[in-house]
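Below is one structure, written out as structure tokens; comments come after it.
Every protein chain of the complex appears in place save one, which is left out.
After this line comes chain A, so read on.
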Amino acid sequence: MSTSPPVVAEEPRGIGTELPVPPTGPRRRSSFLSGPAGRHLGLVAALVALCVIGMITAADRFGTGSNIRTILTLAVVIGVLSVGMTFVIIGGGIDLSVGSLVALASVWSTTVATQTMSGQGWWAIAMVALIVGTVCGLVNGIFVAYGPIVPFIMTLATMAAAKGLAEVISAKKTQVIRESSFKDFFNGSVIGIPVQVIVFAVVGVIGWIVLNRTTFGRRTYAIGGNPEAARLAGINVKTHTVALYALMGLCCGIAAILISARTNSGSSNLGIGYELDAIAAVVIGGTLLTGGRGTIVGTVIGVLIFTTLNNVFTLNNLDTSTQAVAKGAIIVIAVLLQQRLARTELRA
């Protein structure tokens, strides 16, 4: 097993060459800045450009501390989901059920908290959300790995089932949280930084470390790049796949906690459509939908681009239809820019 990582490291590049994107490959030995930052120049440029547009069009409001806190806080939920999604997609899968899992976890935890375990404190809500999310992720993973059912279909099924279960549990009612310690804790801030942002940062950093500095991460790349080669290299592809989806489920649980605290409620309508936002952020961040390649840093920048976009649009009072058009255009531009830069980098 100890010999597997070097073998593995080569796999993603092999896959990369088949695609229009040049195989810059995850050079995991490179430093934080020289590697990913170089590859994400296009993304960073897009984000900076957005900030400049914000500074110009809404000079008095964009750069304020409270606005930056708002942007970061709004990035948190999609951000946590995107980190989990990065793992799943790099591992060659996809998870369409995350929106529904967030809904289910939020509804279940808030129902439990407002009824059977009322008065137990914020940790009761949080624990239930984490457990529900992880268990649902495990179910996804087990069926995908041992079923086997294609991830797309399996998670599509979970998406429907979890939404339905959430409706059953909540009786389609919005559960307003009266446990004030919960919202106080997760809506509070430490030395001026919102707890939500800290949670996101912790998830992001742990995600980065796991993906770049552990055997688990290397195996994830291997499995996504070429599952058969990974299997021959001695990796237990099945259990690893289960772990990836369970990890995604855990992220859904965390996201459910954060979103429940932010909206002060749990509802079967929460989080709907988030799977697409998360997938979009991951793809913008340079992760291949075919698996085998991608980075957490890119994903995080992708999420920030999305959130900043919405913020800048709202600051300028743009109507929703215009926003949608501009959003689509900017997604394409960001990805084009990223590919162009990656190509020049390769030639250089």
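Simple rule for what comes next: contacts are C-beta pairs under 8 Å (C-beta built on N, C-alpha and C of every residue); 3 or more make two chains touch, one makes a residue touch a chain; residues count from 1.
The criterion applied here is as follows: contacts and distances are computed from a predicted model.
Per the UniProt record, the chain missing from the shown structure is "Substrate-binding domain-containing protein", taken from the list "Cation-translocating P-type ATPase", "Methylamine utilization protein", "Substrate-binding domain-containing protein" or "NADH-quinone oxidoreductase subunit K". Note that of A:T174, A:T215, A:N236 or A:Q339, the residue touching the chain absent from this view is A:T174. One chain of the complex is left out; on chain A, the residues touching it are 58, 61, 64, 66-67, 70, 73-74, 77, 99, 160, 163, 167, 171-174, 176, 187, 259, 262-265, 267, 269-273, 276, 310-311, 314-317, 319-321.
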